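With one protein chain withheld, the remaining protein chains of the complex are depicted in position.
Showing subunit A:
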Amino acid sequence: MAQLQARFFTENHKYVVDDVPFSIPAASEIADLSNIINKLLQAKHEDHKYVEFDFLVKGQFLRMSLVKHMEAENISTEEVVEIEYVEKYTAPQPEECMFHDDWISSIEATEEWILTGSYDQTSRIWSLEGKSIMTIAGHTEVVKDVAWVKKDSLSCLLLSASLDQTILLWEWNVERNKVKALHCCRGHAGSVDSIAVDCTRTKFCSGSWDKMLKIWSAVPTDEEDEIEEAANRPRKKQKIEQLGLTRTPIATLSGHTEAISSVLWSDAEEICSASWDHSIKIWDVETGGLKSTLTGNKVFNSISYSPLCRRLASGSTDRHIRLWDPRTKDGSLVLLSLTSHTGWVTSVKWSPTHEQQLISGSLDNVVKIWDTRSCKAPLYDLAAHEDKVLCVEWTEAGLLLSGGADNKLYSYRYSATTSDVGA
């Protein structure tokens, strides 16, 4: 059997081995390499316990035998191979399953609560343990997106966007467990598909099917904004819909030629919006102008931005998750595509704590955890859903959430190993 010269190294001081080249069988797989490292460590420390490792060759995760991987990556087998090893990420542990009455369209979670929007026209607040705390009803149509504005121990502000063209700003009194609609944000002429709150928690933006991107104030006031109602609007309907004070947008950004499917704040003054017109546009909030456009060739379903690696991840109406650099000017350059799904990617979310990991949900009923160092195969597949996955969420506490058309919200505990993050 062919042998390869390999040198092992790691960033984790706990598991350092001697920096000498080893001759290892070319056909070794992860388990074999892991055994070698563990034996070396046992020789060094008597009290070493067996640890599963993952291996990276030139920044790519090893997912097959070493020689095949090097062949695929075009790495010469003549020289000494530098193999980095990291502690293997433990599989996410399923925690709770929360049952809804209808499809779950959106999730947003804080450290304590989970806010979900559902197709039954309500939003719900759940505890992390899976207990339903509050059901917020008020929309006359499907709730498409939800967002937390402010989280306090006493009262929380939250938003829900709906197909009925409005966004409602709610105040939730935690102690008394009461919700009150503070404002009804009117102005969109189509279903509001996506909302995002900025980092100062005073503004939020919304993207709608009517191709408009609107910026609103998230600060509750007691005044009602003047609204120019269409004269022919039926009176009685207006009465029914009157829920909270009417609020009008601060600014409207138009430029997309098709529906906006996803919006986010990538910076304090920068909005990214993904649209059905195959483009991601980056807007300057201050001037209200378009900064740059990233052009793809498929409809975008969802985008996510990681401030850690400063990249956009997009899920579109094909099987791929694409990574973009939003700082490139008017480019269409895809940095990387992660391909393993078999259906449309409906939702992507970067890990808030790990710069290389993200989670994605797809129409093929599977949620996948990705490491950008392994673009062909995900780290883990979470195949609990029985129908389309519509939304995913990754909290800072390491909780993975996914909701779908099977009316279930699954939560997983996933320790994005601190050992690697520290490095």
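Criterion: a contact is a pair of C-beta atoms (placed from the backbone, for glycine too) under 8 Å apart; a residue touches a chain by one contact, two chains touch by 3 or more; residues count from 1.
The rule is short, and it goes like this: contacts and distances are computed from a predicted model.
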For this session: Consult the UniProt record of the chain that does not appear here and report its protein name from "Membrane-bound transcription factor site-1 protease", "Ribosome biogenesis protein BOP1", "BHLH domain-containing protein" or "hydroxymethylglutaryl-CoA lyase".
Result: "Ribosome biogenesis protein BOP1"
Problem set entry | Residue, one of A:Y89, A:W148, A:W324 or A:W344, that touches the chain absent here | A:W344
Seminar exercise, completed: Contact with the hidden chain, among A:W103, A:W170, A:W283 or A:W350, goes to A:W103
Problem set entry | Sole residue of A:D210, A:E270 or A:E355 that reaches the chain not shown, by the stated touch rule | A:D210
Problem set entry | From A:T10, A:Q60 or A:S191, residue that would touch the chain that is not displayed | A:S191
Problem set entry | Per the touch definition above, residue among A:E82, A:E258 or A:D325 touching the missing chain | A:E258
Exercise. Which residue numbers on subunit A touch the omitted chain?
Worked result: 103, 119, 142, 164-165, 189-191, 209-210, 230, 232-234, 237, 258-259, 261, 276, 297, 299, 301, 317-318, 343-344, 363, 388, 390, 405
